[in-house]
Each structure stands twice: as C-alpha cells, then as structure tokens.
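Here the complex is missing one protein chain, while the rest keep their positions.
Now for subunit A:
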C-alpha cells in the first residue's frame, strides 16, 4: 500500500486504489464497505471497499479474514499481505478523509455531519468501482445510522445491485472484513507516520489510541493546545473533546454564525424591542445624528480615540 499520495498533503481527502483484477470486469462481483477511525479525535477516518468475483467468496473466507477489531495489528498487516497476494481476483480502494476534512465539513456554515459524510464517501467508492468496470451484483455494508434507511438509500442510488446493510457486517461477510482490514491498516500506518505540517519541533507521538476517553490522548491534547490556533491539523476540531478544551483553555473566538443569546445579540445589533413598535412613539429616542449611508454602508466611522 503506497500512502505517498496522501502524505504529500495530509490536509486533504485522498483516494488510494489497487489495480482492478481482470476477472472483476467480466464476472459478477460482490463488494464490502467498512470504515476505520470513526470515533477517534485524532487522525483520519478511512473508508475502504473490497471486491471480488462472487465465485471466489469461499477462497476469501478461507484466507480467514475476520473483523479487524478482533485482530492484533500484526495479524492485520499479515492479512493485508494475503489480500495483496490475491490481487488476481481481489481489488480494493480506500478513501482517506483527513482530520482536516472532517473538521471543516462538520464546522462549516451549512453543517455536514459525520453520517452524511460517511454515506457520501461510501457511495463515492461504490461509484468508483462501477466506473472502473467492476461487475457489481452484491454490496455489503456495515451500517452507519439506521440500517433500513441506509439500505433504502443505497438501493435507490444503485438500482440492479443487491444491497445488504447490517450492523456488525464486518464479522458476518468476509468481503466486508477484508474491506475493514484494508481501512484499518491504512489508518494505523497513517497515524503512526503522521507528518505534522505545523512547526511543532520534536512532536511527542505518544498520543495513545486517539479515542477521546484514552487518558494518553487527553494528556496529549492538553499539551498541544495553542491558545490562538487550537490544534495541529491532526486533531478533529469538531470533536467535543477538542472543542471543550479549546473553549476553556484557548482564546475565545467569535464567528459570524455563532449562536448568541437572543437578547444580547439583539442589543448588539441595536434591535428595537417589539414593544417599542406599539408605544405611540412617545419615548422614541432620536438618534443624535445618523451617519450618512455612504459611511454606514462601508462600515466607516469616526473615532474619538485610538
């Protein structure tokens, strides 16, 4: 697995793919989708697909791919090696969503939540397989959100393909397990070799699992909090763990789409109280002198002091 396309700029989303085996273009295929790194506050989320001819399902099963969570890192590396050796009939593709992509998606003005991001990534990968000429007949997916809804959504998008969405699909279908191994291996390698774009000097890489409840991760987050900038791009800013720390330890930053308390923001925007419209203009205060709109439109005003 060559991670260099992602490592050249780890702030972006990146797709890594194996070669498409020739049999996959001619024979009916099955495809599994799974993800790695959904929960951690650190590092990317990796979506993986794995596909092979339906006729080769048994061979895949015999290679003893299993749910990546039940395996040690060495076993996973080992299994990935096996998948790589079976490249004559097994293909895979990965979509690496950098922590920066996740942060900016979830924190942008029109919020793009993690489920929507996950669904769209999975859809994108299936579409990639189709575009590459893989003869897809069956798709197996580990669910994100309610399984029925997700299944309905995918079936509608890909008519003619038999879509099965199940929780724990990675332990039920070998092809999903294979996808989960690809994703997990990629994520492990990326997290291990993360190249910080920020100038942090010697970075302490002992950040634990990256999950919010890991004490090591928490300690690391505390250590690398910059009061102005927050965190390196390695951290998902949208995670409440990171946000809480930034809110309490960092400098307060106000954005235009911040939710403000109604009364306060009304005061700041010089809004009149509703009641003011009902009184007969008795206590209406005449503005001292309104600035001409040439200036007010350009947000220009005189100063009394520097």
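Please note the rule applied: a contact is a pair of C-beta atoms (placed from the backbone, for glycine too) under 8 Å apart; a residue touches a chain by one contact, two chains touch by 3 or more; residues count from 1.
Criterion: contacts and distances are computed from a predicted model.
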Missing chain's UniProt protein name, "3-methyl-2-oxobutanoate dehydrogenase (2-methylpropanoyl-transferring)", "Ribonuclease H2 subunit B", "tRNA (adenine(58)-N(1))-methyltransferase catalytic subunit TRMT61A" or "Probable electron transfer flavoprotein subunit alpha"? "Ribonuclease H2 subunit B"
Which listed residue, A:2, A:131 or A:297, touches the chain dropped from view? A:297
Touching the unshown chain, subunit A contributes residues 228, 240, 243, 247, 251-252, 254-256, 258-261, 268, 281, 288-289, 291-295, 297-306
